[in-house]
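Note that one protein chain of the assembly has been removed; the remaining protein chains are unaltered in position.
So, subunit A:
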Amino acid sequence: MDIFSNLLLGAATAFQPINLVYAFIGCLLGTAIGVLPGLGPTATIAMLLPITFGLQPESALIMLAGIFYGAQYGGSTTAILINLPGESSSVVTAIDGYQMARRGRAGAALATAALGSFFAGSVATILLAVAAPPLAAVALNFGPAEYFSLMVLGLVASVALASGSLLKAFAMIAFGLLLGSVGTDVESGMPRYIFGIPELYDGLNFVAVSMGIFGICEILRNLENEHERSVGVKKVTGLMLTRDDFRRIRGPVLRGTALGSFLGVLPGGGAMLSSFAAYALEKRISPNRAEFGKGAIEAVAAPESANNAGAQTSFIPMLTLGIPGNPVMALMVGAMIIQGITPGPNVISEEPDLFWGMIVSMWSGNLMLVILNLPLIGLWVRMLTIPYHLLFPAIIGFCCIGAYSINNSVFDVFIMAGFSVVGFALSKLRFEPAPLLLGFILGPMLEENLRRAMLISQGDPTIFVRSPLSLSLLIVAVIVLGLVLSPSISRKRDEAFTE
């Protein structure tokens, strides 16, 4: 089997001391930001991207990936202990996890979350190793038309899975694509929308844009209804699970892992949707569903497994096709481009060390996270006592330096400030920022492939339906769209997001 030699190759990269150190730093940071409410992985990764410029590509990506899945672990800690989800994907964990903690079973809930996450992470890693190469092999045959259709599918799916109004999500995609057209036109070399500003020849910097929209904008929202957190956490004891606990979580962990792995692959999916779906599923089929909401261990095990599985499998489309499915993956694509790697199906064959190293590091990172989270739980609880009024100035400080260091220019700092206003206005008008960033990242790729495809076909738009691959991708996009527009599904969708 090829896969073993590949995983060995990955292990050689992932277990290099320096990469282990960066994986550890990533997991540590990820857990920290997961614990701290008001600071999410998107903002953190955007903030740290400039720091990774000087690192080896493997180390940089291993660390950034660690932040993302580490946040899934950290988020559950606060959800369970103080009923405050540190991360959007832990919202449902808080329901029963906190009830367990109130009944003196905080240790068991934390252990369930960590072990479920570890199991899900290991399965998702294997899935990633098995599924990625064949997918990339298919994608190697992609021409411009297929790429265009694939990106259309990705954008449509991201709308389907976003919360709130569909029309508004489409508006955000179009707005994002428009923002992506700022800068020098690739085909003709004509400058577009640059207003004589030399820094704009390369387009808007997406790190600065996402720091504004996700980092600073989040602070503006948090300061609106600021209230002191009163942290009354009792000492956590009893991390061991009983035999009965193990029997009860077996099924939910397996189902959560399966569901999360599947939903994570979908564009626009990822950790949050997975945890909601897993909770909803368990609530329907669990023999102990009467206990749900009152501290059922199943209701902690399923969403926690699902969000970690989803976080991990969302790397699949990014690594194999170069298509980011969520804002964090978009930032990872950016990190690769900065390192001189073109994301896409060629990564596996051209950068096998990087690709397999990253996959193996996800497994070792998950192991580190179990170790970090269970015995060190006291440390994370202490971190909760850092008040927000000391946290947000530090975030602003790091964002400013981060934006400055992208190109050693203050221009990106101003862009960041500008987009914090844009993001804030959009959030006031109830527009979701995630599809905007996705459109912004995919915009230049989408345009390039559209124009190439039309050149090849000499202006005949049927090229998109003549190729069987492209046609099937578009058909899937239409089906997704149809599903979303159908009234019964959209009602279910609303329920899922309000629950």
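We adopt the following convention: a contact is a pair of C-beta atoms (placed from the backbone, for glycine too) under 8 Å apart; a residue touches a chain by one contact, two chains touch by 3 or more; residues count from 1.
Just so it is clear, contacts and distances are computed from a predicted model.
Considering only the chain that is not displayed, what protein name does its UniProt record carry among "NADH-quinone oxidoreductase subunit H", "Thiamine pyrophosphate protein domain protein TPP-binding", "Tripartite tricarboxylate transporter TctB family protein" or "Succinate dehydrogenase, cytochrome b556 subunit"?
"Tripartite tricarboxylate transporter TctB family protein"
Check each of A:Arg102, A:Arg247 or A:Lys428 against the chain that is not shown and name the one that touches it.
Among A:Arg102, A:Arg247 or A:Lys428, only A:Lys428 touches the chain that is not shown.
For the chain left out of this view, which of A:Leu29, A:Val413, A:Leu438 or A:Leu473 touches it?
A:Val413
For a quick check of understanding: of A:Met190, A:Met240 or A:Ala290, which residue touches the chain that isn't displayed?
A:Met190
Can you say which of A:Ala12, A:Ile51, A:Ala131 or A:Val476 touches the chain missing from this structure?
Of these options, the touching residue for the absent chain is A:Ile51.
Using the touch rule from the top, list residues of subunit A that touch the missing partner.
Subunit A touches the chain not shown through residues 51, 54, 165, 167-168, 170-171, 174-175, 177-178, 181, 185, 187-188, 190, 192-193, 195, 216, 219-220, 223-226, 228, 387-390, 392-394, 396-401, 403-405, 408, 410-411, 413-414, 416-417, 420-421, 424-425, 428-431, 447, 450-451, 454-455, 458-459, 461.
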